[in-house]
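Here the complex is missing a single protein chain, while all its other protein chains stay put.
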Amino acid sequence: MTESISTMAQLKISARNVEVHYGDTIAIKDVSVDIPANSVTAFIGPSGCGKSTFLRCLNRMNDTINICRVTGDILIDGQDIYDHNVDPVQLRAMVGMVFQKPNPFPKSIYDNVAYGPKIHGLARNKADLGDIVEDALRKAALWNEVKDRLGSPGTGLSGGQQQRLCIARAIATSPEVLLMDEPCSALDPIATAQIEELIDTLRQNYCVVIVTHSMHQAARISQKTAFFHLGNLVEYGDTDQIFTTPHDTRTESYITGRIG
Amino acid sequence: MWVIDVVFSLPVLVLGLAILGFTGARTRVLVAARGDIRSLSDLPRAHGLNAFFSVIIPAVASFVLLSLVRLIGNQQGIETLSARTGFWVVLAVAAIGGVSAIRRSSAGFRARVASETWIKSLLIAASLVAILTTVGIVLSMLFEAIHFFRQYSWRDFFFSTDWAPNFRGNSALGILPLLWGTLYVSFIALMLAVPVGLFSAIYLSEYAGPRMRSVAKPLIEILAGIPTIVYGLFALITVGPLLRDYFAQPLGLGGSASSVMTAGLVMGIMLIPFVSSLSDDTINAVPQAMRDGSYALGATRSETIRQVVIPAALPGIMGAVLLAASRAIGETMIVVLGAGAAARLSLNPFEAMTTITVKIVSQLTGDTDFASPETLVAFALGLTLFAFTLGLNVLALMIVRKYREQYE
Partner (left out) sequence: MTTTANSLLVRDDRTKRRNAAELRFRAYGLGAIGIAALALVLLLSSVLSSGVGAFSQTFITLETSLPEAKLNKSGLRDPAVMAKVSTFGYAPLLRDALLTRIAELGITTSLSDKNVDAMISKEAAASLRDHVLANPDLIGGKVTMDVLADGRIDGYFKGRVTMESAARDGNTSPEALRVAQRLADAGVIETRFNWRFLTAPDASDQRPEAAGLGVAILGSLYMMLVVLVLALPIGVAASIYLEEFAPRNRLSDLIEVNISNLAAVPSIVFGILGLAIFINFSGLRQSSPLVGGLVLTLMTLPTIIISTRAALKSVPPSIRDAALAVGASKMQSVFHHVLPLAAPGILTGTIIGLAQALGETAPLLLIGMVAFVREYPAAYSHEAGLFGEAATALPVQVFNWTQRADPGFAERASGAIIVLLVFLAVMNTVAILLRRHFERRW
């Protein structure tokens, strides 16, 4: 395994020359990036810049789209996740994902969280499963709000609660990486603040990669920031540096609100 | 035979009057406008149309009304009014309508509004046909069923296990053996159609590529377009003998080609496209976000389908199954040709049994005497069938509608 190259933390994800094609159109051009463990990395950029597409490469969600083709190497803990021996199903248990719009299953709160552990066989027995569910809900800061109604449908929760339920659902499979695709874009400011706080605590246990269209959010919660533009990774570095002294003029234009 | 004689001169005469009305009203306003149509509030054509409808619609309405009076009179044995009278009344109504419309046509008359009111009344009448049909269905069966229950005890009809009609009277007309046959055949049909239809819908919507879909979907749709008589013949000449020679006789279960199994299997084939296309719709209505959520947790496709997609689509699938069940219960030709004619309460699926629809056909075809319970029982059977299928349909539509609201 590659040992840490940055002074800050261990290297978790390493992408080399990644390109993504949808049929004849190219969505991502030659992206190389190293993402450290136990930190929050934000992908920012104007809409359609490819940041979500790249995020979906990290757990091979793009496999579900027929016309999508990914080239280049993406290594997680030094293992090439596009190796033909890798089962995306196993990969996704290790790389969790939270989506733009909360998408709880039409099942009870408990079943929503227990779903992942069940399919991956993570619990030895019922009590064990209960513990996993409780632990996940606690980590997602939802336990206190739902502990009395675990049997009620997950779709009945408020938007912010639903999104935290989805985070709990992702945590329950004990992933190492958590991908978040604009997790707050469908939420009101108060719920957004709660989620942001949660993301900050999650950093201790997970490598969090978040796509956001809000520069302020990126500045608030991330340690590393990558700026994408028209399918290119324009600039990548410590968040402080990106927001204060960007090297590229395009980054600067975006951050100061001239493009995007 | 008055109906016929009247029909063949009356429509022509009324149409002639209507055309006269059209030209009359049109000419009148043109004259009034002295050829300058700008002085008119509406086009001359609108005046003409108004007159045209003023002839046709009251005439048709009065014809329908008079026919109804006459027919009901005939039923009660009363001579209400003669054909001649009816003929002249309708013509008079048409003429009065035309003349009054022409007289009303003047430069200031809002003819377009008037003619559009006529058209709208036609549109409403057309959509009432649906209600009238339902009313007709219920009334036609209800009246005759009441006749039947005057002659035959309803208790025996609904609770007797004996079906032995005898045209010399003293028949046993218990519905239970027929109901049993109906439900047994439908059950076998659903046992085939639901899994096959559901799995093909799942495969087509979740696994198949566009090329596979473009071949397999029309293929299954062809099954839906084949008339039931074809399925019936298939049961009679192919499936029945096949089952008898290779299953029933070697297993010692009977020697009849027509059997519950024959009819059930063939009916199952008929229902495959039905279940498949309805399930396909509901499976496609499940939002992609649900699937993504499951895939992102590392679920395989089949786990996602079984544990997320199917539960989410379940109400729609239930609706599809209920509609298919209603189809199966009401299906006639396949059971007439495939199931047999003997009323029997048995568990052996290779025996010939009969169904409600088969008996409706057999009691109402041939030389029938419309006063005997042996004939009238068909209406009671029909009413039972209608109530059954209506219940299933309403339930299914309710479930499906509720399901649609969930995602829209």
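Structure notes:
The letters A and B name the chains in turn, as written, and every chain counts its residues from 1.
Rule of thumb we're sticking to: contacts are C-beta pairs under 8 Å (C-beta built on N, C-alpha and C of every residue); 3 or more make two chains touch, one makes a residue touch a chain.
Note that the coordinates shown come from a computational prediction; the quantities given were computed from them, not determined experimentally.
Contact with the omitted chain, checked across B:Leu30, B:Val69, B:Leu223 or B:Leu253, is made by B:Leu223. In the complete complex, the hidden chain is touched by one of A:Ile28, A:Cys49, A:Ile76 or A:Val234, namely A:Ile76. Set against the missing chain, the residues B:Ile78, B:Ala92 or B:Ile119 yield one that touches it, B:Ile119. One chain of the complex is left out; on chain B, the residues touching it are 1, 3-4, 7-8, 67, 71, 74-75, 112, 116, 119-120, 122-131, 133-134, 136-137, 140-141, 143-144, 195-200, 202-204, 206-207, 216, 219-220, 222-223, 225-234, 236-238, 269, 272-273, 276, 300-303, 305-306, 323, 326-327, 329-333, 336-337, 357, 360-361, 364-365, 370, 378-379, 382, 385-386, 389-390, 393-394, 397. Annotation for chain A: contacts to the undisplayed chain at residues 1, 10, 12, 37-38, 76-77, 79, 81, 83, 85-87, 89-91, 94, 119-121, 176.
The definition used in the following text is that only the chains that are shown with their structure count from here on.
Interface residues of chain B facing chain A in the complex, by the touch rule stated above, are 209, 287, 289-300, 303, 307-308, 311-312. Chain contact summary for the complex, chain A toward chain B: residues 59, 61, 64, 66, 88-94, 96-99, 101, 103-107, 115-116, 119-120, 166, 169-170, 173, 179.
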